[in-house]
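Let me begin by presenting the structure, written as structure tokens, before commenting on it.
Omission of a single protein chain aside, the complex is shown with its protein chains in their original locations.
Showing subunit A:
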């Protein structure tokens, strides 16, 4: 069924708990060695999907293939997966070494093989000095490393991560993020990674699947998702500070289109429409960092706006403007910080904008 090079294939998967439907006829193909991130707000079904892949939840409809083998009804241990959990889920009464070897002992592997695999995992994750400790004597980062090691020793094809960094503080999270990326580069395993953290998603993923309400909204490379979101939800979910949205109308002037709100007209000559648009209500989206600031002419669209609030963030500064009656944020470098209540000129190229249908929220 699955094509060559496909590691995990999910076909028409549905899951409902009683009357509540969590996942609806979901399809997802993950290539061999690919790093897929399932991204979405809490309750979007991303962890549920991961549990289905792991075999920890029985699905209602559909099929799951791993390495071309139909594992829909297989036990978790027979699926060739390793899983890392948010709460680490280390066995508290066992030492790190026993934690790592538990699955191998269950499988009845010979002692030498177990020792070999533990030594390899411990070396990769640099946890050799911790092997004889209990989980309670480890820090959060060390615990998560052991949890990754437990998946590593299983020598599996697919790694499943369920928000593995959410319990760590910001600094450790950044460190371990890089380590996971290095680990993926070293091992070349297929990895499916659930998170609600867009930075983790952007930095780690080969492709991101943005989920909402049990449906994959967009499955694309991080840059594509960031620059060309397919709908308003994806556009608003990714990016911090969030994309600016302006409600207005799409109008045709001669052969060119323009976006109109209040008394502002934005020419859309450079904007690449998905298909031939029709005049009517629309939403104009522009990322705060795609707006030039006090840079004079040379942009397809320039205007002036009043500064409401300035938020210095160290590396750069967030400026909250009023564009007509609409809020508009602009990210500028720290050297160019304006004062409160200044009037500033801004300019941008509508090429970088995203236009959405006012009703459906889909990209125009």
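Going forward, contacts are C-beta pairs under 8 Å (C-beta built on N, C-alpha and C of every residue); 3 or more make two chains touch, one makes a residue touch a chain; residues count from 1.
Just so it is clear, contacts and distances are computed from a predicted model.
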Candidate names "Binding-protein-dependent transporter inner membrane component", "Acyl-CoA dehydrogenase", "Cytochrome bc1 complex cytochrome c subunit" or "Hydantoinase/oxoprolinase family protein"; UniProt protein name, chain not shown
"Binding-protein-dependent transporter inner membrane component"
Touch assignment to the omitted chain, from A:10, A:54 or A:127, lands on A:54
Absent-chain contact - pick from A:81, A:205 or A:230
A:81
Option from A:93, A:132 or A:278 whose C-beta touches the chain left out:
A:93
Residues belonging to subunit A that touch the chain removed from view:
51, 54-56, 75-77, 81-83, 85-93, 102-103, 106-107, 134-136, 140, 147, 150, 154, 162, 167
